[in-house]
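Handing you this structure, nothing more for now.
Complex shown without one protein chain; remaining protein chains in place.
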Amino acid sequence: MVVDLSVRLGRLTLANPIMPASGTFGPELAQAFDLDRLGALVTKSITPEFREGNALPRVAETENGLLNSIGIPGKGLDHFIEHGMPEWRRFAAPLVVSLSAPTVAEFARAAARLARTPGIAAIEANISCPNLEEDGRAFAMLPKTAAAAVAALRRASSLPLWVKLSPNTGDIAAVARACEAAGAEVLVVANTILGLAIDIETGRPKLGAGMGGFSGPAFKPIALRLVWQCAQAVRIPIIGVGGIMNAADAVESLMAGASAVQVGTASFIHPVAMPQVLEGLEEFCQRKGITRIGDLVGVALPRQVTGMAAE
Amino acid sequence: MVVDLSVRLGRLTLANPIMPASGTFGPELAQAFDLDRLGALVTKSITPEFREGNALPRVAETENGLLNSIGIPGKGLDHFIEHGMPEWRRFAAPLVVSLSAPTVAEFARAAARLARTPGIAAIEANISCPNLEEDGRAFAMLPKTAAAAVAALRRASSLPLWVKLSPNTGDIAAVARACEAAGAEVLVVANTILGLAIDIETGRPKLGAGMGGFSGPAFKPIALRLVWQCAQAVRIPIIGVGGIMNAADAVESLMAGASAVQVGTASFIHPVAMPQVLEGLEEFCQRKGITRIGDLVGVALPRQVTGMAAE
Amino acid sequence: MESAAVGRRYHRLEVAAPDLAARTRPGQFYHLLCRDAAGNGPFLRRPMSVWRIGAEGRLGFLLHVKGLGTSALARLRAGDQLSLVGPLGQGFTLRPGWRRILILARGVGLATLAPLTEAAAARGIAVQAVLSARAPEDLMAAEFAGGSGAIIDAVYDTDGTSEPPAVEALLRRRFATARPDAVFTCGSNRLFQLLQRLAAEYDIPGEVALEQQMGCGLGMCFCCVRPIRLADGSVAQQRVCTEGPVFDLQQALAW
Partner (left out) sequence: MESAAVGRRYHRLEVAAPDLAARTRPGQFYHLLCRDAAGNGPFLRRPMSVWRIGAEGRLGFLLHVKGLGTSALARLRAGDQLSLVGPLGQGFTLRPGWRRILILARGVGLATLAPLTEAAAARGIAVQAVLSARAPEDLMAAEFAGGSGAIIDAVYDTDGTSEPPAVEALLRRRFATARPDAVFTCGSNRLFQLLQRLAAEYDIPGEVALEQQMGCGLGMCFCCVRPIRLADGSVAQQRVCTEGPVFDLQQALAW
């Protein structure tokens, strides 16, 4: 049985619903498998200016999860367009550029630059990266600040606009609705949740920066819940991210209302995690007699509030 | 070496910092060990009126955590005072009554009743139980609603007032400060975080209620971060809750700024978890040459913002 | 510890625990930490009925190997440790003066009822049993009867004899011939409903052992409730781990 794995995300149609999560991926992974098997490629977040990144160590593990405090280091937008883009353009899969900026104006200026750069399929606005200097605050913490950033991005560029939300907000549904209203075409749910680990021998936090972003399997039930809440709040498609390690996890995210999924931390443990998720997803559909991957989307949502396809 | 395990929590001094988390404990545990070894006893949340509880199943497990949607079932405050209290008064350890109510007025009325009931050492106001009918909203989601509940409770009763916060808020520090200002004597950080799990064979949520509260080891890095944020926001003592399975976890919570800890889910896996945590804590202090448990409190906090004892 | 497969889908596990065995009554359960020798297994414990209460101080469990927990238990071998909490819950009632009982069990439900059979035999109570299984190889009649001498009717999905109408006809014949003083069941919602109706019609007392996912197993969390019709006609959520797992046949509600 042939399964139609293609997914429609706003103006884009992807060959399949599997793509990397920003910051956990790079052209380096082409050593492990053919990146053009992915539904899309997503760059690490690019900032307008050079950024040093956070104090060391930047990574710590928990029993079933990962804490990181990378801090979006990078050489800035000019360097990305000049040196990063040519590298990405070697691949045929649609390229999504993740963009982060400290202010609305800088977000808009950078988006305008990207819109003039050939070879970009969509912008993923990372309005959710926990800003550690402000105790984890980010645009995506409140509907108002999120909408302001999204509206400015919408005006600045005509590229498909994906918006990545934060699990650290107290009201994800309101933030999702505000982003939809401000012109987001796709919601990416979600970035890492703030966490902490302490080395009890030294009495110091395990990360140099203190707190960090928590990802991986331990985060999955929370990420799924956020997808489920957003799917009931908006009509635009959702990309599920958080703790997806295998095909069963991807199915769970689709059933919770995601139209596609991103795989992050899993690639650190198994560089071939993404093609494996893709194969497993196809096998699941075959076993269940599902001919279109879209038929899985949102089946677990409460019946009354969803207009989506159900079994 | 003798370790002084006693802790001061507002007006109360407890013999040691280990106590159960509300809803995961009952006099039934006396079959497993002598409950008077605990620093305090904490009842499941009592509501003014009879409550049926949520749909079934009410529990689901993840790789390293637990989802529950119990829904605070119970026979109400009258029944608790008449039948519950005599059972609790068989124990010598201080009794903390967890109280939950749907409105500020009902919270206050119930607290006034408890203040007139002999044998209660403190009230733990559960202003954080995710109210599933309102998409997880609770008093503890916002500083304003939290402060309103706390202020009313403060006026209604002269008992020591502990306030249990929610991890589902977007600004735990602001909620903590609001509770402190409104008269909370101790903060209990934190209740469960909203999560979801789906049975991919049936396409339905694993819990009858859909979403549920997530607890256990997978939740620990988040719970620790909340303790750490609150410890930097307020001067009143904090009780750390979330994912504490063993003594090392308890030490981590103390180092993050908690003065005492509550153990929840761990008791389901090992009914003797609490006395084991207590023994391990004492051994840790002995190995490290720490003579007062209070010397561990907050040692991992950023130096500049804490006035607490550090090594 | 003794560990052995039983047929294709079942497994028995026997541990030496003389103190516990002496305190365990038929129908009670244990909460087992399902971790294999390497420590792998699900996060929560699993409730398991006591299937054998050996005179030699052995405690036996009969598992339907189904998911994470039961498969971890089935990986245990002689010499491995098993962490168990129990005995827990309320067992079956055998009133003085009863001479004959009838047991209706399906699948692994027979594990829960097996110790009742032995206890009845020990008191000289005759046991008439109807066992339902997918196929003859799944029946486990020997695992059920032990040395109790119970008289067994077997019904199967494979030949249609386990269909409710066929079982109803069989039960009516047994009610007429064996005239049980009480009936007991476990393991199937359909059979429970059938037995509840017939027992009411014949005015025979009875009990049913229920299942429910558990958190603590100790009565503390209220995860494991089932709706039960109380004596006053009202319906209340009762804890399977504490008020149950054995409930009055007429008070239990179908699930």
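To keep things simple, chains are lettered A, B and C as they appear, and every chain counts its residues starting from 1.
Assume contacts are C-beta pairs under 8 Å (C-beta built on N, C-alpha and C of every residue); 3 or more make two chains touch, one makes a residue touch a chain.
All figures in this text were calculated on a predicted structure; none of them were measured in a lab.
Visitor: Could you tell me which displayed chains border the chain that was left out of the figure?
Guide: In the entire complex, chains touched by the missing one are A, C.
Visitor: Hey, which of A:Gly10, A:Pro73, A:Gly183 or A:Pro275 is the one touching the hidden chain?
Guide: Per the contact definition at the top, the residue touching the missing chain is A:Pro73.
Visitor: Consider the whole complex, including the chain that is not shown, and state which of C:Asn40, C:Ser83 or C:Asn189 touches that chain.
Guide: Per the contact definition at the top, the residue touching the missing chain is C:Asn40.
Visitor: Given the contact definition stated above, which residue among A:Pro17, A:Gly65, A:Gly84 or A:Pro221 touches the chain not shown here?
Guide: With A:Pro17, A:Gly65, A:Gly84 or A:Pro221 as choices, the missing chain is touched by A:Gly65.
Visitor: Given the full complex, what residues of subunit C touch the hidden partner chain?
Guide: 36-40
Visitor: Kindly note down the residues of subunit A that lie in touch with the hidden chain.
Guide: 23-26, 28-29, 31-32, 44, 52-53, 56-66, 68, 70, 73, 216, 267-271
What we mean here is this: only the chains that are shown with their structure count from here on.
Visitor: Which word fits the touch map of the chains here: line, ring, star, complete or other?
Guide: line
Visitor: Which two chains are joined by the greatest number of C-beta pairs in contact?
Guide: After tallying contacts for each pair, the winner is A-B.
Visitor: Averaging only over C-alpha atoms, locate the centres of subunit A and subunit C and give their separation in whole Å.
Guide: Result: the chain centres lie 48 Å from each other.
Visitor: If you look at subunit C, which of its residues touch at least two other chains?
Guide: none
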